[in-house]
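A single protein chain has been omitted from the complex, and every remaining protein chain is retained in its original position.
Our next item is subunit A:
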Amino acid sequence: MRLWFEVARRSFRRWSTYRVATAAGVFTNTAFGYLRAYILIAVAAAGGAAATGWDEATLVTFAFITQALLAGTGAFGESELAERVRTGDVVVDMYRPVDLQAWWLASWLGRSSFTFLARGIPPVLLGAVVFDLVVPTTVVGWLAFLVSVLLASLVGFALRFGVNLTAFWLLDNRGLDQLVTLVLTFFGGLLLPVVLFPSWLESVARALPFAAMVQIPAEVFMGRHEGASELAAALGSQLGWFLALGLVGRMLLSAATRKVVIQGG
């Protein structure tokens, strides 16, 4: 346990050293939050709010909270492991007497907590300066959101771990990585809340793992899952996707390990 904590702590510290990049990221995430907010306000003004059941404040909050979730869930991709596979450095990682998946998970959580705090919170605060945002009003609401964010980060980890490992077979998996990111931004709710989709498309989005990374934690933040059972179902679906994708990653890892042995290192 101590080891994983240390790995996570070091990863947190490593990411906290990129100060200019972090400031630039906050700037960009906030700016896109504003642009998306004004577009959604125009949608609400044109009668879109009535059609979806989300009022203007909810739509605006969605714009900022999804910008905040971007970095921590690795929504735009994370390819360090794939790079190590491509260069062969991954062999060093595999020699370590620790589990590779757990190692990357610990490192991911360290990075994720830094990026969520440093890149995620400022855009929402800066959004609140200009707009009225819908915020959790109860302690349970805040706790549920924190759990949901953690689960979103875990789903993001499980997804990217699997995608990164495909580099063992594809060598260059950047195309696949980009494809996953594309599908994620659309179906995860990063471009539009999926409640604005035509209902058949919303069903598709809700049946995919990507909603668990962005759309669901945003809905939890805004209290859209009312009542204990609805909330439990939302968090449960996130947990389910983490376990399912984590298991796929596990299987890919053991297949990759066998492949490395066959090739003789």
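Definition applied: contacts are C-beta pairs under 8 Å (C-beta built on N, C-alpha and C of every residue); 3 or more make two chains touch, one makes a residue touch a chain; residues count from 1.
Going forward, contacts and distances are computed from a predicted model.
Entry comment: the absent subunit's protein name, as recorded by UniProt, is "Transporter", drawn from "Cytochrome c oxidase subunit 3", "Chemotaxis protein CheA", "FAD/NAD(P)-binding oxidoreductase" or "Transporter".
When the whole complex is considered, the residue among A:V7, A:L196 or A:A256 that touches the unshown chain is A:L196.
From the options A:L179, A:A207 or A:A232, the residue with contact to the unseen chain in the full assembly is A:L179.
Among A:A51, A:A207 or A:M251, the one in contact with the hidden chain is A:A51.
Screening A:L3, A:A31, A:M94 or A:M251 against the full complex identifies A:A31 as the residue touching the chain left out.
Hidden from this view is one chain, which touches subunit A at 18, 20-21, 23-25, 27-28, 31-32, 34-35, 38-39, 41-43, 46-48, 51-52, 130, 172, 175, 178-179, 182, 185-186, 191-192, 196-198, 201.
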